[in-house]
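After the structure tokens below, expect a handful of questions from me.
Only a single protein chain was left out; the remaining protein chains are all shown in position.
Naming follows writing order (A, B and C), and every chain is counted from residue 1.
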Amino acid sequence: MIHRFAITTSLRYHFDQAGWLLLNLAVTKSHHQRILQESWQNSAGVTIQEQPTPEGTPRFHALSVPAGTLEIKYHVEVERAVQAGDQSWRPPEVPLIDLPPAVTRYLYPSRYCESDKLVRLAAKEFGGIDPGHEKVVGVCNWIHDHLDYLPGSTDEHTSAVDCLTLRAGVCRDFAHLGVALCRALGIPARYGSAYAYGLPSHDLHAFFEVWLGNQWWYYDATRLAPQPGFILVGTGHDAADTPVATMAMGVFCEAMTVDVQRLTPLEIDYSIQPLTFYLNS
Amino acid sequence: MIHRFAITTSLRYHFDQAGWLLLNLAVTKSHHQRILQESWQNSAGVTIQEQPTPEGTPRFHALSVPAGTLEIKYHVEVERAVQAGDQSWRPPEVPLIDLPPAVTRYLYPSRYCESDKLVRLAAKEFGGIDPGHEKVVGVCNWIHDHLDYLPGSTDEHTSAVDCLTLRAGVCRDFAHLGVALCRALGIPARYGSAYAYGLPSHDLHAFFEVWLGNQWWYYDATRLAPQPGFILVGTGHDAADTPVATMAMGVFCEAMTVDVQRLTPLEIDYSIQPLTFYLNS
Amino acid sequence: MIHRFAITTSLRYHFDQAGWLLLNLAVTKSHHQRILQESWQNSAGVTIQEQPTPEGTPRFHALSVPAGTLEIKYHVEVERAVQAGDQSWRPPEVPLIDLPPAVTRYLYPSRYCESDKLVRLAAKEFGGIDPGHEKVVGVCNWIHDHLDYLPGSTDEHTSAVDCLTLRAGVCRDFAHLGVALCRALGIPARYGSAYAYGLPSHDLHAFFEVWLGNQWWYYDATRLAPQPGFILVGTGHDAADTPVATMAMGVFCEAMTVDVQRLTPLEIDYSIQPLTFYLNS
Partner (left out) sequence: MIHRFAITTSLRYHFDQAGWLLLNLAVTKSHHQRILQESWQNSAGVTIQEQPTPEGTPRFHALSVPAGTLEIKYHVEVERAVQAGDQSWRPPEVPLIDLPPAVTRYLYPSRYCESDKLVRLAAKEFGGIDPGHEKVVGVCNWIHDHLDYLPGSTDEHTSAVDCLTLRAGVCRDFAHLGVALCRALGIPARYGSAYAYGLPSHDLHAFFEVWLGNQWWYYDATRLAPQPGFILVGTGHDAADTPVATMAMGVFCEAMTVDVQRLTPLEIDYSIQPLTFYLNS
């Protein structure tokens, strides 16, 4: 099933002095995400340089900017081939010694996903569920049932353990907790960011991915937007190394908005299906 | 200057049930570290399988083991070409937009290196020091002067912020704090583990590396062992993703000892030189 | 129902230099706890001075000691009138504005009981239970069911939120979590220490108290020892202000043992009754 989306992101930065920006805003290129057209504009008229990165991985654009206000607009039209997991095939967990080394590192705790502290809790809550997809669905449902989605309840320092304690958070926190619980269960997991069609807020969305049956599948415990409408942007250990923008000191983001439109009539069911899982190339 | 070392590491594990181990114990292969001979032994007679990894990066060995006690011995003889930084050339900081993408990620906070919380402290303490090597030396000296090296004062959950508060730690903590402060100053930094000739304890040593002048250089704030006697093993964001062993549940490490001998007469000065920096290939 | 117990506590301290100790080891005097005889011994032959405190509150003994090793022995025989709550009367919660000011302060978070972070969790887990005794029993049962009693899993810095995350702890942690959850529910709660007949370890025990129906009642989520066999020693916001010993720098506790014997035949049921609550004078 292939659909087209048009995405426009606008940002405004203030530079106290000349500085630079490294942006992770562009959608990933892969055989599931084909870019039809893409354009960048900026009010300072500076060059926006894309850094070379392998297909299927996050893309970065660098700018060197004079002091003052900078407005950036990114527009993209993308063709997205959504591949839901075959519901009769449940992708299994992979024994650690069979993991590719590049995947192994997603077993370890990271800045906002302190899986080392959650081993006992995860075993108690999810130890009885069948391994693999069923267990990850159990994690998603548990997060959805035990946490309130509550904008303003957390901030940029909030970790998985923090939101687990507070029992509230936003999509970033739900994703961190999903990652941390999966790692605590011995399942490689990473953080992802995406443009999401139908998302209530005009912002990037966060979700999480797990390695099952030798592929990354994505899951979302928030149930805020239909997963087939995700257009993938970034992945990383957690939000710490998946920032929209990495900035020199003295640079401040003043505003950001996201608009996602569908360009094709949608035949697929865009209702939220928490038990469905989707392939990230 | 080339020297030879012989290293023997012995470990004992207990497996409650059949399980697996992934070891990061072998010394790195690079044009600065040539392995003359290397051998593995284990009491269970199981295969120890090396995973394929690029030259110059950490090496991993995997084992699948029956229940019971497992003893492992790793022996290596290695030729180490130490290249100290040219003392008249001070490697400079690299502007973020000129960093290779594989290095950029070492700017971000990680599990034990919460650089996001230390930006103001780092600017206050080190803002006035010349950028590059001089600033990193300032960080090393500050850590050495403000923290006590005190075995038993910290544990495996202790982070850079924790040891900064407690003003005490071990080599792992000193390395985490060095990494966190450098990242807070905008300098890419990562954690490293090594066998160290002359180290008082029979254990692996931890240090940190920073990216200056387009290479990784290593620094050690502990002043516990001569830096030319480091034989490199692992690197990562911090100790979270640089473990000696990644284990299945129900596997426990009961003992570990390390012995490092030099095989060549040493003409170089092995006294501790905190202002010297060394190249990691 | 009145019973007699004989308690002997032995401690050994090392003083690097002359210093002092303030001990909270003596059993409380109240109309529920009558001291029949009491004696102190110490190897340094120094005076052990009791500080004046009101009946029913913790008692403190002060010593000024020369450098070296100090051995202390405290022996007491005590008559304990246990008053279980009338099982047909359920003590109710008291509206805040009717609380005595000396009780109000036990509504607030303290060092190891961060009730401010647990308001949402407590409301979700216990909001549906009848207020008063039933709700506190719900808290005790939840702690017992969700945490492992596991010596060595926590240390002196561990807080209620920490042990809630780790899902493990010792009596001190179970008590902290009980206190924190009750305060998060708007019920005044404090930490208590006691000698406990039948406790598996030779140590002081920790439990918690809540203010219901205008009295302090004590509860114990560990189910480790029969509550009628508690002989009360200290109370405070949490373990931070209920230490066995407050010491000058350079003083270290090297050993402590506790022995509790019953002197009367016991007719009451000493089996563990988690639903029973007991009056602290």
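By our rule, a contact is a pair of C-beta atoms (placed from the backbone, for glycine too) under 8 Å apart; a residue touches a chain by one contact, two chains touch by 3 or more.
Quantities reported herein were computed from a predicted structural model and do not represent experimental measurements.
K.L.:
Among the chains in view, which touch the chain not shown?
P.N.:
B, C
K.L.:
Touching the hidden chain in the complete assembly: which of C:H14, C:K73, C:H157 or C:H202 does that?
P.N.:
Residue touching the chain left out of view: C:H157.
K.L.:
Kindly state which of the options B:L99, B:C140, B:A168 or B:A206 is in contact with the chain not pictured.
P.N.:
B:A168
K.L.:
Based on the whole complex, identify which of C:R90, C:R111 or C:H146 touches the chain you can't see.
P.N.:
C:R111
K.L.:
What chain C residues would touch the chain not displayed?
P.N.:
Against the missing chain, chain C presents residues 20, 22, 49, 51-53, 60, 62-64, 95-97, 101, 104-105, 107-111, 113-114, 116-117, 119, 123, 156-157, 186, 236-237, 240-241, 243, 246, 248-249.
K.L.:
Since one chain has been left out of the picture, which residues of chain B touch it in the full complex?
P.N.:
These residues touch the chain not displayed: 117-118, 120-121, 124, 146, 148, 161, 164-168.
The working rule: only the chains that are shown with their structure count from here on.
K.L.:
Assign the assembly's chain-to-chain touch graph to one of these shapes: line, ring, star, complete, other.
P.N.:
Drawn as a graph, the chains make an open path, so a line.
K.L.:
For this structure, which two chains share the highest number of contact pairs?
P.N.:
Result of the pairwise contact count: A-B comes out on top.
K.L.:
How big is the gap, in whole Å, between where the Cα atoms of chain A centre and where those of chain B centre?
P.N.:
Computed value for the inter-centroid distance: 31 Å.
K.L.:
Provide the C-alpha centroid distance between chain A and chain C, rounded to the nearest whole angstrom.
P.N.:
47
K.L.:
As a quick test, compute the distance in whole Å between the mean CA positions of chain B and chain C.
P.N.:
Spacing between the chain centres: roughly 45 Å.
K.L.:
Out of chain A, which residues touch more than one other chain, so two or more?
P.N.:
117, in rising order.
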